[in-house]
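After this line comes chain A, so read on.
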Amino acid sequence: MFIPLIVGAATSLFAGRPGEGYYVGLANFVEILTARGGPLLATGSFWFVLLVTFLWTAVNVVLHLGIGLALGLVLSRPTLRLRALYRVLLILPWAVPSYVTALAWKGMFHQQYGAVTGLIYAINDWFGASIEPIAWFSRFATAFAANVATNVWLGFPFMMVVTLGALTAVPADVLEAAEVDGATRWQRLTRVTLPMIRPALAPAVTLGAIWTFNMFNVVFLVSGGDPDGSTDILVSEAYRWAFTREAQYGYAAAYAVLIFLLLLVTTRLPAWLARKGAGR
Partner candidate 1 sequence: MVAVTARTIVKRFGATEVLRGVDVHVPHGGFAVLVGPSGCGKSTLLRLLAGLEEVTSGEIRFGDRDVTRLAPRDRDIAMVFQSYALYPHLTVRDNLAFGLGLRKTDAATIASRVTEVSAMLGLDHLLDRLPRALSGGQRQRVAMGRAIVRRPQLFLFDEPLSNLDAALRAQVRVEIRKLHDQLGATSVYVTHDQVEAMTLADQIFVLNRGVVEQVGPPREVYEHPRTRFVAGFLGSPAMNFIDGVQVAAGGLALPGGQTLAVRDPAPFGAALQPGRTVSLGVRPHDFVVRPDAPDLVVDVELVELLGPELQIHARLGGALLTVCLDSQSGVARGDRLPLAVRALHLFDPATGLSLRA
Partner candidate 2 sequence: MSPSGQGRKVSLAESIGAHLLLVVAVAFALYPLLWVVSLAFSGAVEPTPRVLPVPLEPTLEHLRGVAFSTLEVPGEPDRWLFGLQLANSIVISLATALVGVVIAVPTAYALARFEFVGKEGGVRALLATQMFPAVASAIPLYIILDGLGLLGTRSGLVLCYATTAVPFAIFQLRGAFETIPRDLEEAAMVDGATRFEAFRKVVLPAARPAIAVTALFAFMSAYNEFVLAHTMLGREEMYTVPVVLQRYISEFSADWPKFAAGSLIVSIPVMILFYIAQRHLIAGLTAGGVKG
């Protein structure tokens, strides 16, 4: 399991096409981090892509968690009818291969034939509005939004199921105790339920964040980086270097190593800080 990691890390020290690579030490990293001499925040530079990636991860995780939690909470109400049916239907997006749905979403965002354009026409018809069909992939904001919509769609069932699972571990008597103590429904949710499911949710959120950070399929298949590579995240950028821009494996591997280090540091940071805090 660790071999690919190690080989990958080693590859990052070489340059050139496969088979004819030569050792360049850390030159790949230097080039990446200095944006190949260009302006640091230009489209396609490491730092720009990094910003996009963080934005991408943050927006997605917040939406996943928000939607997943809300649905999980609603679905866990014992009085709800058709619970099982709703649950099955809502888990469906998770069960469909992600490339299928990614492409389906891309189709829906098609400027001429897409269902979203259909919706816009329908709104125009019903309300007499005159919204133009949107060329989703020609502007950063809309292309990014399309990616997010797709990925949220893909990811919320996981969070919902995790929430449902975590909620089964909240004993009814604790909630009843809070109720007797005079907590309102909202207070019970925020002061009892959420704190109690937090330990179960936290690792899921971490994992979800890691997955999103590396969510290649959606970005590659939906926007494909359009317009002009601006919606690319680090992973899809690495892929481009490896497979479309003359197979610069070393360069791509250096990207991968950077991604790995970034994730490692960000996910370990809270624990390190906690330990430091506790050590005092």
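Throughout what follows, a residue touches a chain if its C-beta (ideal position, glycine included) is under 8 Å from a C-beta of that chain, and two chains touch if they have at least 3 such contacts; residues count from 1.
Selection rule, in plain terms: all candidates are chains of the complex that A comes from, given by their letters.
The structure presented is a predicted model; accordingly, all values stated were derived computationally and were not measured.
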Quick one: in this complex, who touches chain A among 1 or 2?
-> 2
Candidate 2-facing residues of chain A, complex | 1-8, 11, 18, 67, 70-71, 74-75, 77, 79-81, 86-101, 103-105, 107-108, 112-115, 117-119, 121-122, 133, 153, 157, 161-162, 164-166, 168-169, 176, 179-180, 182, 185, 199-200, 202-204, 207, 210-211, 214, 216-217, 234-236, 238-239, 242-243, 249, 252-253, 255-256, 259-260, 263-264, 267
